[in-house]
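A single protein chain has been removed from this complex, and every other one stays in its place.
Entry: subunit A
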Amino acid sequence: MRSSPLWSIMLTVNRKDYELEILPWVSLLDALRDRLKLTGTKKGCDHGQCGACTVICDGQRILSCLSLAVMKNGSEITTIEGVANGSELHPLQKAFIEHDAFQCGYCTPGQICSALGMLTEGKAQTREEVKELMSGNLCRCGANAGIIDAIMEVKKGGDHE
């Protein structure tokens, strides 16, 4: 018989507070998808190898499959559902559509969250550096060129806050 206690945690996701009673081994990714029904964050490998589950946690991009939900008690999280302002898309989301930066769309939430985190980090200056620092986010459709074009456009525009 299982005797693991449920843990009470609080997560602020997309500016909304959620109280959760959760088993300690539930990943942040599964908590978002299965408990909070925020399925925009994707599971591609569950091993930190593909980047599809990237979210912004306390200002930094993280792989939500490699974090347990209980470790993020009290954290402020932005998922893809919180990137747009209502129906007004973020410039990066608009740029993704304009540059055809996705095909199947499954890696897209992770690419966008990762790019927002990368732009905040401020380390990448050139296109080559952006490519390097986005390389943790796989795209199997091969929409890579459009993804980097979209990020570069927003980076140059400077309106990525």
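Following the convention adopted for this analysis, a contact is a pair of C-beta atoms (placed from the backbone, for glycine too) under 8 Å apart; a residue touches a chain by one contact, two chains touch by 3 or more; residues count from 1.
Note that in this section contacts and distances are computed from a predicted model.
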Choices "ABC-type polar-amino-acid transporter", "Paraquat-inducible protein A", "Aldehyde oxidase" or "NAD-dependent formate dehydrogenase, delta subunit" - which one is the UniProt name of the chain not shown: "Aldehyde oxidase"
Sole contact to the chain not displayed, among A:I56, A:V83 or A:L119: A:V83
Positions on subunit A where the hidden chain makes contact: 1-2, 23, 25-26, 30, 33-34, 37-47, 49-50, 52, 79-81, 83-84, 89, 93, 96-98, 100, 102-109, 112, 128, 130-132, 134-148
